[in-house]
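A protein chain is absent from this complex, but the other protein chains hold their places.
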Amino acid sequence: MSTPKGSVLVVGGGIAGVQAALDLADSGFYVHLVEKSAAIGGSMSQLDKTFPTNDCSACILSPKLVECGRHLNINLLTLSEVLSIDGEPGSFKVKVRQNPRYVDVDKCIACGNCAEKCPKKVPNEFDLGLGTRKAIYLRYPQAVPLKYAIDPEHCIYLKKPGRCGFCEKECPAGAINFKDTPREHDIEVGSVILALGFKPFDPSRLDFTGYGQFKNVVTSMEFERLLSPSGPCLGHMERPSDHQEPRKIAWLQCVGSRDINKACHGYCSSVCCMYAIKQAVIAREHSESGDVDATIFFMDMRTHGKGFEAYYDRAREEGINFHRARVHTVLPAGNDNLKLRFTGEDGKLREDEFELVVLSVGLETDPQVMRLAHQLGIHLDSDSFAETTCFQPVETSRKGIFVCGALAEPKDIPQSVMEASAAALEAERILYPARWTETRKKEFPPERDVHAEPPRIGVFVCSCGINIASVVDVQAVTDYAWTLPGVVLAQNNLFTCSQDTINQMADIIKKENLNRVVVASCTPRTHEPLFQETLREAGINKFLFEMANIRDQDSWVHQNDPEAATIKAMDLVRMAVAKVRGDDPLPYNSVTVTKSALVIGAGVAGMTAALSLADQGFPVTLVERKDRLGGHGRKFFRTWQGQEIQPYLEELVDMVESNEKIDVCLGSTIQEVSGSVGQFKTRLSNGKEIEHGVAIVAVGAESYKPREGRWNFLYGKNPAVHTLLELDQKFIKGEIDAKNLNQAVFIHCVGSRVPERPYCSRVCCTHAIDQAIHLKETNPEMDIFMLYRDIRTYGKREHLYQKARALGIIFIRYDLDNIPRVTEENGRLRIEVKDPIIDADVTLHPDLLVLASAVRPRDDVGELSKLFKCAMSSDGFLLEAHMKLRPVDFATDGVYLAGLCHYPKPVEETIAQAKAAASRAGLVLSRDAVPAESITAVVNLQKCTGCSVCTKVCAYHAVNMDPNTGKAAVDTGLCKGCGACVAGCRSDAITLKNLGNEQIMAAVEAAMDDIQAGQGL
Amino acid sequence: MLDKAGFEDWLRELAGQFEIFGPKANDRGIVNWQKLNEGELPDERPGVPKGSIKTFFFPQPETLLEFSARPGTEDAFIPHEPGTEHKPRLVVGVRPCDARSVVLNAMPYEDDPYFHKNRQNVVLIGLACRQGCSTCFCTWTGGSPVGTEGLDILAYPVSRGYVLEPVTERGASLVESAGPGNDATGAELKELEEIRSKAPSSLPETMELAPRLREKGLMDLYNAPFWQQLSDSCINCGTCTFLCPTCYCFDIQDETLRGKGRRIRYWDSCMFPLFTLHASGHNPRGEKVKRVRNRFMHKLKYFPERFGPLSCVGCGRCVRDCPVNIDIRQVINELLAT
Amino acid sequence: MTTANERITQELRQRARQLLESGQVAAFVGYTSGSMPMVMQPFVARTPEETDRLEWNSFCVLNLANYLPALLKSLEPPRRPGDPPPEGPLPKVGVVATGCWSRNMVVQIQENQVQRERLVIIGISSRGMVDRKKVLGLVGHADVTSVKEDDNSLLVKGPGLEQEINRWDVIRDNCACCVHPDPVIFDHMIGDLKGERKLGERFKQVEEIENMSVQARWEWFTSEIDSCIRCYACRNACPLCYCPTCFVDDSRPQWVGKSIEPVDTAIFHIIRAYHCAGRCTDCGSCESACPMGIRMRILTKKLQKDVLELYGTEAGMSLDTPLPLSTYKLDDPQDFVLTESLKGEKK
Partner (left out) sequence: MSDIAKKQAEWQPKIIAFLCNWCSYAGADLAGVSRYQYPPSLRIVRVPCSGRVSANMILDALRSGADGVLVSGCHPGDCHYISGNYYARRRFAVLKRFLEFVGIEPDRVNFSWISASEGEQFAEVATEVTERVKKLGPARHLVKEF
């Protein structure tokens, strides 16, 4: 193949598309991002909060969107759709149609005058029609790009030229262009990623839900908007009929999922259980009355993700009701309430009345997307999701075209983000020779030298929609900021992080000659980089910036004390101003990258990651503590889709062993790690010293063996008792003679979802059912009983569950109050279990008992995480940097994780995560240098006594005694800016740039100057 | 003449218009300047109190001006006179040497409003010395154990009480206010005479030091060899300067705090390296020997050349409390020998 | 019959003379007597002849380690900034060292203020020194003109004063509670090593205060320091206070005000003492130098006690024990940490 193109087409501007675009653009490829609506953000931008962390969806998404919108190597094509794709991997020709916006994006300043004057009200699809917008509109307040668009369907002028045209008259920027026409772009790319997402199931075809007939029956997506501060009722939860706050709410699960009869969707939508719980929790938080009765009607509670089960437990403690029942009728009741009819677990018919009913609708593929897929020659499966395999989780049926996110199968945000990175990786694998060939480099204007200038500080106070403004009097804070010394400008913004405010900020800095900036909004931990880059664009050194955290650490934690919160906000602003006044411009340091990787653990995850990097030409050291490759994977029989795992594993092993870029170190472990991103030094147990730029941790997990305790079930005592993996071994070796088995029993959740191991092991339900099917298919005569708590065959795996039932496998539910009792009668197993449906004890005499035992973290994972300074979750699995949006990164730069050490997951997810980790690692390896610490220690030779305390307390050996001067000297390359030396020094002779005693104490002393009563208030 | 009881009553009277201070022993037996409570008389032990009376004329600190450092307020950062006015002070039991120091300090502080304000506010009632101590040498410096320079009233301690000798008008009117008191008996007048005649003889012989040192060549003294060894033992603490009644050097600093600010003047010492450290980092008196030399040269040579008298009253505090026993009397002898 | 101190004085003069004559040292730091009784004058002998002025008695209270860094520096060939360090061995200094002084020198060596190889240490196992202020207290702060001592008593004279005092009644507080009278490093000993002193109430002074109520402790502390005139004799007498710019002179930020207002004085004494944490060898120089009789030693003694309790080390006992605040153990005590104590309560 001739050198491929250095650019990639990403279709779909949801979180998956955005992540893929950012990964690619940051590792040397030019990206065309095609979005059919007027703004990127996708479904995630419509959500209020996200589970399980209750992060504000917009808050965590916004920085990524803005980054994407500002990215030099991402070409944003909104209001666009792909018409055709020709060619093959390495060089595709793409036709894209971009529909007219009728607003010149270069001119629009998003002031909103146009929309204000526009006479045409239309239902707002972003609020799913619950609210209205104008014919000229913004998709949502933080939209990227933050540019208005005219909706040709409803614009009076466009329909009858000559009429209306108010917007054109009103626009101060002259941005309106009624003559705008569709444009066609011919784009050449090397690869394509489809991230077209999903569409919420439309329940109006299910008459029993009453949706469309009764106002107070809403879909879950509609309810998200009702909860959202930027939604139709500004976060004051109201029900549609009378705009009163509902005090009794019901959620109906599996609407449009797990329903072959009416909805024709056999699959499980994976996310509904969690978002329903989340909505119930948030609804109670939001409610002004404070007493919302929330009930969730479900079949199986599917909280199979990281931190999900704990979230479920907490919801129950908080008093949210969970009813295991499928509601079959929704009837009208007095004053717009609704009567629900359902059968209780006892089989008796029940009725209950609710003020609002939320339908937890499933995820399905948009018919338009189906059509597009057809045009592009992408196969969809029976559920109309893009067809992939367990071993190639992000490859479509067409070579060079990859898929990620909900288009391949319903999934949650972290899973989508993971796949997005994986898809990016696959594209890079094809296109790596063309890295940096089509990208442009960010050029910042030269920085103004502000040394001699007196401080000219600008203060930007953010309302964060209502997140801050609903508690803190932001206007008062802004007025107060004006009075602070050095402040020459203070203003209040609705969303300081929104694209237009950011741009405006840059203009103001130039116009007002600001040389210091303070933003009072959320936490610097997420937003500082964004604002700092804005300073650079305005020609100001980015370290002349401070943030006052008046949201996470003020408005959100003092919701009931607005006055105190406002005074605190003023204090925080005053502190930030005092601090920034003393800040100096700092140099931008960088560290040259050792372009090789260390991968720890040679299981499926480790080997996949290693190959993914080696294939791009990066040398990899693959360390495995055992003396053979393969890891946990050696124990598995087949994927849920039926592909045998061992042959695949052998293939993988061969590829690794034959790849000369990969140096395999068997039987060795990590002894010592030093350095940091770009320049790690690691010593192995075999004495080997390795220099590497990045590290991927893929050390796997192990399966729980219930040797004693209440989950023992005679395991290890009676030969007929096995774990899932042991049975797999028998399948692999063909040691099991199904023909001669009369009865098999599987017990689920052995050691999972229990106090000592409160998480769900995610894989066991599917695994067990697949084994049961395998047995039943080899011996249809066999009776098979599944003793379970909730069946969690999420996504397409649900089909296995249906198949199992169809094959006559019997499912009996148990709960922690009556765990099956397993005993022995002269060597023969005897199991008693209570069947809740018939409400009677059942006795079984299996000649095979299989325990679906938990996946547990390895005990030695702790030391390893310490070596790399990574965090661990309370469950003992490794903790990623952010549960939602950084699922494979550690908080420590340059270290990534993949596979079971992160959380239990099936092989297809392990592979995807491994490729994602490789993609993230590529961000570092693809560059010659990564930015290094600018905030480093400096020695004041006049004050230094050479006592060497600093050298002793420095963990990085960054401070040493200079034999010539006999005083301390700092190696800025090694210094991490922790300040241990500063605090250790009695002579104030060593300090941190911009974090010296002077700057810090300036803030402290400022904090103590109380605002006189009434001042600014 | 007032007997002890009468003197007490008098102080009780004066307590109405003055804060009254005097030498008083603390729980560690150290005599220093403290407020005298009703019925307390000044400690009469021979010798001077620990600290000198400069604390009444150079308070530690002296607030020079105040300002608001609170942003937004209209008067922010605009300095104004300090508000703190305190009651006039009456200091009793002042030894003549201490009193004389005020006169000497007034020379360089001629134009200093703060010094003068304090002087107007402080009345000094002296206590004549019956005899000097081993560390006293006022007689070398032009002073006398019964000198009245700088005092408003000099009190002679006699067995029954005190014989008061008004020195200034202000002193006189105060003595008036004491009422007739009781007439001094012949015996008491004899006592008084004895003090006048004997006290000086208990001290080193008077010598006209100032003129003799003025005659010496400045550079000869400056380059004298003994400075090095003398300074070897010095630890550069400020004891001598801070206890010395005629060390008047100060530093000025602005303090801001919770929206308030003030500019204060506080004692500094030429013994500290930072005393002469320039912003440039250069220090003309970087080495200890230069600082030690400067202190003595200032008192015994530069000051006399500028103002006439020595900048030393021979109270002997520096001799008594120097931790390494540097003795200005030996320095004087070395200089005279040069 | 001569006293112990007289015998020491004799041997000291001989040793010092030898060292200077043989050129082993360029200078010798000891004590000589000056004009005042009970106040000895630290003295640098640069010629063999000058060694005759050396004296040793019960009033050699200031820690001579204090003079070493500057003296050593003064003997180095002059260097401009940026010049490489001088080649070859540098001139040495001889010095007298008792237990606490020698421990102090150990810390100075650990903190690169002096180099062991440039010192010739004449060790003396201390009999404990006399507190001049205690003597003056006993004689009602009378004018003392001469003091004659023999091994166990002092004869104090002044105008109308002649009083014999038992030496052991007026021993300095730090000497009274000293358990390590022997030098830990030395090149020659004068007299024998005495070995550790067994002492029941080593931290008595500190414990008495620890047992007070928090309010009483504050009152004790403030009254103890209320006469401070900020002359910094305590700081300057301390060999461990060698910062070119002391925290009291920092203005950005200003850690402590310069006046004698109570808060400023309090913070000065707190930080001064804290800076000696884990370093102070309880030589008592600070207290001896103080003109006002403030017992700031109790503060550093408290720190010494805590460091010993918490981390089991004492400053200067050996050259290879790291200073306690520049090292750590994984299991250092942390019951003072709120989250830990709360955990405790919950259990």
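Worth pointing out:
We call the chains A, B and C, going by the order they appear; numbering starts again at 1 in every chain.
By our rule, a contact is a pair of C-beta atoms (placed from the backbone, for glycine too) under 8 Å apart; a residue touches a chain by one contact, two chains touch by 3 or more.
Please read all numbers here as calculations on a predicted model, not as lab measurements.
Note that the undisplayed chain, when the full complex is considered, contacts A, B, C. Screening A:E184, A:D242, A:D561 or A:E691 for touch with the missing chain picks out A:D561.
Among the residues A:L879, A:L925, A:V970 or A:A989, only A:L879 touches the chain that is left out of the figure. Taking the complete complex into account, residues 53-56, 285, 523-525, 549, 551-554, 556-561, 564-565, 567-568, 571-572, 575, 866, 869, 871, 873-874, 879, 891-892, 935, 953, 955-956, 976-980, 982-984, 992, 995, 997, 1000-1001, 1003-1005, 1007-1008, 1010 of chain A touch the chain not shown. Touching residues on chain C toward the chain that is not drawn are 206, 209-210, 214-222, 247, 253, 255-257, 261, 263-264, 266-267, 270-271, 273-274, 277-278, 299, 302-303, 306-307, 310-311, 324-326, 328, 330, 332-334, 336-340, 342. If you put the missing chain back, the residues of chain B touching it would be 63, 255, 257-258, 260, 262.
Definition applied: only the chains that are shown with their structure count from here on.
Overall, the chain located most centrally, as judged by its C-alpha mean against the mean of all protein C-alpha atoms, is A.
Looking at A-C and A-B side by side, the one with more C-beta contacts is A-C. Between chain B and chain C the centroid-to-centroid distance comes to 31 Å (mean Cα coordinates, whole Å). Chain C has its Cα centroid 62 Å from the Cα centroid of chain A. Shown for chain C are the residues in touch with two or more other chains, namely 244-245. In chain B, no residue reaches two or more other chains under the touch definition. The part of chain A that touches chain B in the complex is made up of residues 480, 483-485, 574, 942, 1005, 1008-1010, 1012, 1015-1016. Considering their complex, residues 942-943, 945-949, 952-953, 961, 963-966, 984, 986-989, 997-998, 1001-1002, 1005 of chain A touch chain C.
Within the complex formed with chain B, the residues of chain C that make contact are 34-36, 39-44, 62, 66-67, 70, 133, 136-137, 140-141, 143-145, 158-159, 227, 229-233, 235-237, 244-245, 249, 251, 254, 257-261, 288-289, 291-293.
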